[in-house]
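All protein chains of the complex are present and in place, except for one that has been dropped.
Labels run A and B following the written order; every chain starts at residue 1.
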Amino acid sequence: MSSRTSTVAHQFDDAEQQRNASTLGIWVFLVTEIMMFGGLFTAYVLYRSSYPEAFAAASHHLNATLGAANTIVLLSSSLSMALAVRASQVGSRWGTVAGLVVTIVLGCIFLGVKGYEYASKFEENLVPGPFFDLPGAEPQSELFFSLYFAMTGLHAVHMVIGVGVLATLVVMALRRRFDADYHNPVEIGGLYWHFVDIVWIYLFPLLYLLGRH
Amino acid sequence: MASHVTSRLVLFVIFFVLVGLTALTVWVAYQDLGSWNAPVAVAIATLKAMLVIVIFMEMRFGQPLTWFAGASGVLFLLLLIGMTMADAMSRGWLGVPGK
Partner (left out) sequence: MDRAEKAVDYLNADYGVRSWLLTRDHKRIAILYLLSITVMFMLGSVFAVLIRLELLTPAGDVVQADTYNKLFTMHGIVMIFFFLVPSIPAVLGNFLLPLMIGARDLAFPRLNLLSWYVYMVGAAFTLWAVITGGVDTGWTFYTPYSTTASHTNVLATAVGIFITGFSSILTGVNFIVTIHTMRAPGMTWFRLPLFVWAHYATSLIMILGTPVIAITILMLGLERAFGIGIFDPALGGDPILFQHLFWFYSHPAVYIMILPSMGVVSEIITCFARRRIFGYSFIAASSLAIAVFGFLVWGHHMFTSTQSVYAAMVFSVLSFAVAVPSAVKVFNWTATLYRGSITFEAPMLFALGFIGLFTIGGLTGLFLAALGLDVHVHDTYFVVAHFHYIMVGGALMGYLGAIHFWWPKMTGRMYPEAPARISAALVFVGFNLTFFPQFILGYLGMPRRYHAYPEEFQVLNVMSTTGASILGVGYLVPLCYLIWSLWRGRVAEANPWGAAGLEWRTNSPPPTENFAATPIVEEEAYAYPLKEPEVV
């Protein structure tokens, strides 16, 4: 009932059971995330193998430098997240808060860069739909940009949710809700964040780098 | 119960390895490997993903059940892609339009 006396929820017998349940819970949830992105990856594999030239040509209109830079930003955020989890495990409150804040800032930088890329696609008329205009390209290039926006868009939505989760964790950490014995939520949030990072690890080469040679 | 703690050194080393692999995947993309560019890119990405899973997500301390859960997700994703592609790639074989 009250979290003041105990951090173990009433349905659990002890802290270990609670910990096992939440760890398994987030991993099962991540499986559902794999399958959700999986639908888009299936579409990608099918169309990429059907129209390799059109996709390679369209991919040249993405900014590989920004994509690579954003990859580094996201990897850095995974590092700071791992450091935050580590700090929470050793019971360092300020270490946890610092790691989480750095992660949030890096996440926002990533989203900012992404927003800039989206904006330039709008200016270049590369957004699929009635205004799509890529002179001299095959019609399938619009398919590429549909997938580009769907995949990176879904990823960005996950980033926004992640930033919200981490912000909640910062508030909880400041309210002294965590210590060396109880820091489950930080670990759970970390696992989610790393998963979102992994999705990008695949998106970057598949979308930005194919057919560069 | 003190859980397993990863040292800062390991975390930083892994981070730099990940950055290095990112550089590698960019470099490789500009080399002409024929039909091997895509598999190599996916292989490097998978290596990076495994590093994140094993070190950052602490799966080297993970229980078999957790590994099993994650692996089943990947397995069913491959199933979805594989069987869809099996259809797409065998469509022309019969020589009958639309089959």
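Rule of thumb we're sticking to: a contact is a pair of C-beta atoms (placed from the backbone, for glycine too) under 8 Å apart; a residue touches a chain by one contact, two chains touch by 3 or more.
This is a predicted model, so every value here is computed, not measured.
Interface note: of B:V17, B:V40, B:M59 or B:L80, the residue touching the hidden chain in the full complex is B:L80. Listed for subunit B, the residues touching the missing chain in the whole complex are 65, 72-73, 76, 79-80, 83-84, 86-88, 90-91, 93-94, 98-99. Contact residues of subunit A toward the unshown chain are 9-13, 17, 20-21, 24-25, 28-29, 31-33, 35-40, 42-43, 46-47, 50-51, 54, 128-130, 138-140, 142-143, 145-147, 149-150, 154.
Note that in this section only the chains that are shown with their structure count from here on.
Per-chain Cα centroids separate subunit A from subunit B by 15 Å. Residues of subunit B touching subunit A in their complex: 1-3, 5-6, 8, 11-12, 14-15, 18-19, 22, 25-26, 29-33, 37-38, 41-42, 44-45, 48-49, 52-53, 55-58, 65-66, 69-70, 72-74, 76-77, 80-81, 84-85, 88-89. For subunit A in complex with subunit B, the residues that touch the partner chain are 15-16, 23-24, 27-28, 30-32, 34-35, 38-39, 41-42, 45-46, 48-50, 64, 68, 71-72, 75-76, 78-79, 81-83, 85-86, 89-90, 180-181, 187, 190-191, 194-195, 197-198, 201-202, 204-206, 209-213.
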